[in-house]
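Take a look at the structure set out below.
Every protein chain of the complex appears in place save one, which is left out.
Showing chain A:
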Amino acid sequence: MPTHSFSLNGKKITVEVEDDVRLLWVLRDLLGVTGPKYGCGIGVCQACTSHVNGKAVNVCSVPVAQLGPDDEVVTIEGLPGTVGRDLHPMQEAWLEYDVAQCGYCQPGQIMSAVAKVRQARAEGREITDADLDELRNICRCGTYARIREAIKSAATKM
């Protein structure tokens, strides 16, 4: 069986699995990293959103063979480590605004939100309502209003 090596939440890992198994299942079923959630498996709901080389990616849509030893995967579990703190400012804002209801979509929401703020920052501007409208993450509990408030608040602290 083929082996695949990449960096996961700051640690080098190697896993033995067929090339085409999507990263979501490698993380969840083989490595026990369950922060990224399954909500559709077809790149729509965004509940599995994690970061690959700093960008938001639906890991349900990435065959593991597309990753190499230099690729850095960060899931919600590893997000605080990227800023060297117990919680990332986006997570702190999520707590401040008590965003989560059932919580199922929230890891993906937070990972997308961080990437969205970085994206705006890279374009030399602050996050706008139009940026927030582009977030595709589903929240079936309908927490959208608090998500928007939390992202705007966290953006000032990132």
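FYI, a residue touches a chain if its C-beta (ideal position, glycine included) is under 8 Å from a C-beta of that chain, and two chains touch if they have at least 3 such contacts; residues count from 1.
We take it that contacts and distances are computed from a predicted model.
Colleague: There's a gap in the complex where one chain should be. From "Class E sortase", "Xanthine dehydrogenase family protein molybdopterin-binding subunit", "Cytochrome c oxidase subunit 4" or "Branched-chain amino acid ABC transporter permease", what does UniProt name that chain?
Modeller: Checked against "Class E sortase", "Xanthine dehydrogenase family protein molybdopterin-binding subunit", "Cytochrome c oxidase subunit 4" or "Branched-chain amino acid ABC transporter permease": the hidden chain maps to "Xanthine dehydrogenase family protein molybdopterin-binding subunit".
Colleague: Taking the entire complex into account, which one of A:105, A:127 or A:155 touches the absent chain?
Modeller: The missing chain is touched by A:105.
Colleague: Can you name the residues of chain A that touch the chain not displayed here?
Modeller: Touching the missing chain: residues 17-18, 20-26, 28-30, 32, 34-45, 47, 52-53, 55-63, 66, 75-77, 80, 87, 91, 94-95, 98-107, 110, 115-116, 119, 129, 132-148.
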